[in-house]
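The following block contains the structure, expressed as structure tokens.
Of the protein chains in this complex, one is absent; all others appear in place.
Here is chain A:
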Amino acid sequence: MSVKRVQTWELSDSESESDSEGNPKRAYTHVSVKDGNTLSVPQITEARLGHGMRSDAIIVLEEDAKDALKPSKRTETNTPSPGKKRRSRDEVDTDRARAEEKKAERERAKKEREKKKEEKKQEQQQRKEAAERLKSYRPENYVKCLTVRIHPVLLQDGNSDVLSETLSELEWKSCIEPHSLTHSITWKRSVPQEEAEDGEVEEEQVLMVISLYEFMDVVQSVKQVLKGDSSRHEKSGLLAALSDHLNTHTESVVTMLVMGSGQHRKRGSWYHSHGDLRSQLGMQDVEIEEVLVYLELYKSVCVHFLYNWKEVTDQVCTYTKALSKRPFKALSECTELGFCVDGSWAGGTRVERDGKGLAEVWGRQIQQLNRVSPAVATAVTSAYPSPQLLLQAYEKLDSEKERRALLADLTVKGMVKERRVGPEFSARIYRVLTTENTQLVLD
């Protein structure tokens, strides 16, 4: 690589020499000036020398190679005309002084360059850290800082083994802990020290896993409350425990997983579990629904019927995944624009380095206005195949009125009946492309 660069330099030197055949010294000086420029403002010199796409890194190399380059240049230039070797003392002095000057300049430039290099390094470091942080937020990494906490009561059911087994298979952290709400599964997340004192935060999601039988207890309690007789049941039982928990943990979002007694799915599909299990309660639909709606409206508790521990385990897994996705989603969410940035329209067209694909982008851009069909967009893009061409056309027109109506008479092809683009759309596209008021409403 470095060899190649030297060659390039020789080439450009010889060019400048031919320009000033008579004075090789000046030719050399000329080159040094160029060098000086190269050091301080590499981009511009690059453009002037016509060396094309040189990266900054290559310029550094170039500087190193330069010292080696100079002598060879001198000999080269000296050979063809030895008669010009004789110089006056003054000439030598001025040359020397000039050379000193150049040297100082080079030194300065070098320092500056090093400073820039340092800054760039720092920036890269920061960017690296940011990327690192982003990486740690990726769901697959974030899940590693989550711990599934299982209330010991749940282990009394021997069938619950499947839960802890599955969690360890997935290599997710879990622990047995008697926490605030009985029968519950919760999550805690370890966070960097600076964000929380103890380094652990409790997630707000809580799964309360109870059996059908236990759910009946809740149902009875709710019925008492609804009858206005809350004295007996609110004080003990699961509903009371739930209420206490919600009173002290106002952020908690509790989902009740009501589990059947371990039987297999009847119809081979989870879609039916809900109704199946509900029917096992031996209550009328309306009665159950009343209880469920009570829990929803007064406790924000959602009830979900499941067959067995396998299904509970699946739910625990989906919740864990959802929790692990949340921070990344929050981070990559785009809220500034005020509209949903997802959707088929937002896919984007692939554009090659040489700009291939932009024509399609331009067509799709026009379709971003409300109520614009592809046919109308095509009418515009075939008349004005780039934004610049359309903007230039606008500039050529004298009056606002003409500009606004510029596109109105374009013919839309491919329809059953040929029609025009029309004044309304013409005015809208004109406004989008030329207005300075970003909040202007188009419709």
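Note that contacts are C-beta pairs under 8 Å (C-beta built on N, C-alpha and C of every residue); 3 or more make two chains touch, one makes a residue touch a chain; residues count from 1.
Going forward, contacts and distances are computed from a predicted model.
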Chain not displayed: protein name in its UniProt record ("Annexin-like protein RJ4", "N-alpha-acetyltransferase 20", "Proteasome subunit beta" or "Crossover junction endonuclease MUS81"): "Crossover junction endonuclease MUS81"
Sole residue of A:S221, A:Q365 or A:S426 that reaches the chain not shown, by the stated touch rule: A:Q365
Residue among A:D161, A:D244, A:E402 or A:E424 that touches the chain left out of view: A:E424
Residue in contact with the excluded chain [from A:T94, A:Q122 or A:S300]: A:S300
Absent chain, residues of chain A that touch it: 43, 47, 127, 130-131, 133-134, 205, 253, 255, 269-272, 274-275, 278, 285-286, 289-290, 292-294, 296-298, 300, 302, 304-305, 314-315, 318-319, 321-323, 325-326, 329, 331-332, 334, 336-351, 353-359, 361-362, 364-365, 368-371, 385-389, 391, 422, 424, 431-443
